[in-house]
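A protein chain is absent from this complex, but the other protein chains hold their places.
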Amino acid sequence: MQDSSNIASYTQNHSLDNKEIERYGRQLITPDIGVQGQMLLKAAKVLIVGAGGLGCPVALYLAAAGVGMLGIVDYDTVEIGNLHRQIGHRESSTGVPKCESLAAQIKELNSLVETKTFNTVFTSDTAIDIIKQFDIVVDASDNVATRYLVSDACVLTKKPLVSGSALKWEGQVTVYNYNNGPCYRCLFPVPPPAETVTRCSDGGVLGPIVGVIGSLQALETIKIINNNPQNGVLSGRLMIYDGLAAVFRTVRIRSKQASCQVCGDNPTITQLIDYTQFCRSNYSESAGK
Amino acid sequence: MQDSSNIASYTQNHSLDNKEIERYGRQLITPDIGVQGQMLLKAAKVLIVGAGGLGCPVALYLAAAGVGMLGIVDYDTVEIGNLHRQIGHRESSTGVPKCESLAAQIKELNSLVETKTFNTVFTSDTAIDIIKQFDIVVDASDNVATRYLVSDACVLTKKPLVSGSALKWEGQVTVYNYNNGPCYRCLFPVPPPAETVTRCSDGGVLGPIVGVIGSLQALETIKIINNNPQNGVLSGRLMIYDGLAAVFRTVRIRSKQASCQVCGDNPTITQLIDYTQFCRSNYSESAGK
Amino acid sequence: MKVTVELSGGLELLFDKKKTHTLEFADKDEIPLRDLILYMRDNLLKERAELFVVDNTVRPGILVLINDADWELYDGIEYIVKNGDTIIFISTLHGG
Partner (left out) sequence: MKVTVELSGGLELLFDKKKTHTLEFADKDEIPLRDLILYMRDNLLKERAELFVVDNTVRPGILVLINDADWELYDGIEYIVKNGDTIIFISTLHGG
């Protein structure tokens, strides 16, 4: 390789082997990554909640970057109707659990990455035990109840949460519960009335929108893992993408709220509750089938 | 499916078959897509120049969305060192031409899409003949000489050009030669001095950065194909992403320049020139190997 | 006074599908945000007001931004809107 001398200067005194240097060379010469960053990625354990439109690019980019352990939770199976936006699955995986289908693609892309699949509904009963096995959680789910559940569980287990969402031509990204920043409930103490929630199955969603938002989530995850002081992690800020207008807006949001029921000064929620009842909706889009 | 009645209302009087309705249902119910938009996608022919970091997400998302014909030009073969960011290839494709490797993944994701692969260096001799077979061109290349070549060729053949670029933690996107907007040369009449050009092989680049930029390119391509008056196509504007700071900026750029040597009022460039000489650099990053 | 109101996350569907509205109040040089919200409900919303306002404030799940910052960083609904302000209403998305 033309750049072997350049890479070599970055890779003294490390514990990466030659295979890893060959694979990650052009990544670890990126300023603020370096060998130290690559070793942090290798040691990191990230849980991805949802193996759908957002979960696919999140998983593929984190696997490609060399995150050592990726957990994937999804109870659903691959359908042809997913493939217009879920680029981590294949036609041949129709009927296969999404977490297994995505883990198989990850293995083909980067066999150095370990995956843990959870082919189950993420509920108040299962969430804490699963999350405890990881350092960082990515919310790539598709419904309100799961979003409250994931956020509360991250507060209770003290894990940063990289949250993305999308619908139609729009997407939103932010990081919760990071460095004393706000949690989902700080922003949204009361769930939205069920009739105001548009689901992807009703409103549609475009593949490149989840591609943009999922890629943004993957990068924020890498920044949290790398933990460089100059990393402008998207905490206390919300990024909004309007794909039809081709406009991004990054807005300042409130800090951690003393009055928050789960992360505030006098929390009243000290264990997980029934989120389907709280939100008057199901843990999954397709549960209404 | 729960949403079949909803989808049915969008799909009267069309020529999509049941397989297509099943696959694209949640996309064609997106406002401003609809059956008409899906049929436009099916009829569209898009050329992707480069099957690397940007080309992978562009190709996967356009294939998933149902663009009827995708052309892929790349002369290079897959190396392990590509896989940290090029999520459209697999370990098992090491040594395989990138255009073939990416086309194989497309086929597994959406077998309804036709691909044309060009396992060749894109040069002044080959560019026009290749571009003529398509409606829209996506610049996913990785060097200055190819960027001037692609832009001039698009002006000479009257094709819109969706341009993306990335390095380290940053990316840029815009659309050239669209609706009387500027071309690459309107913005950059003189190539940069060769010593100011940092290559990905020297500066590094992160996967999620090309994921964001490539996904943005895919969406702009879909908007151009759909051609709705309310689509805010990114022409005359440049979008800049700083991933480390988590900040996007969209800036207004000049309109088509009357003085432009190729798209202006009195063009002096009426056929392709030698771009390696013009830019004093090669058509490929790795040509310096 | 002139106020720019922007809607996103699907809220624009309640407001004639228009994402940006410019409101002019010739007789005022400021207006409480609370009154602006009720004005929007009564004058710009044609139907289904409960998808925007509940109990005289925006319904749960809507973020309100005053010049690109969360209204909780100001006085929330007590904020006094001034000439030239931009008020953004964002419905949070849940899909993926």
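So that you can tell them apart, the chains are marked A, B and C in the order they are listed, and the count of residues begins at 1 in each.
The definition used in the following text is that a residue touches a chain if its C-beta (ideal position, glycine included) is under 8 Å from a C-beta of that chain, and two chains touch if they have at least 3 such contacts.
All of these numbers come straight from a predicted model, not from anything done at the bench.
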Visible partners of the omitted chain are B
Where B:167, B:183, B:212 or B:272 are the choices, the one touching the absent chain is B:167
Touching the hidden chain, out of B:140, B:218 or B:233, is B:140
Note that subunit B touches the absent chain at residues 50, 52-55, 140-144, 147, 164-168, 170-172, 187-193, 195-200, 203, 205, 210, 238, 240, 242, 245, 249, 251-254, 257, 285
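By our rule, only the chains that are shown with their structure count from here on.
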Chain-centre distance (mean CA atoms) for subunit A and subunit B, in whole Å, is 26
Rounded to the nearest Å, the gap between Cα centres of subunit B and subunit C is 38
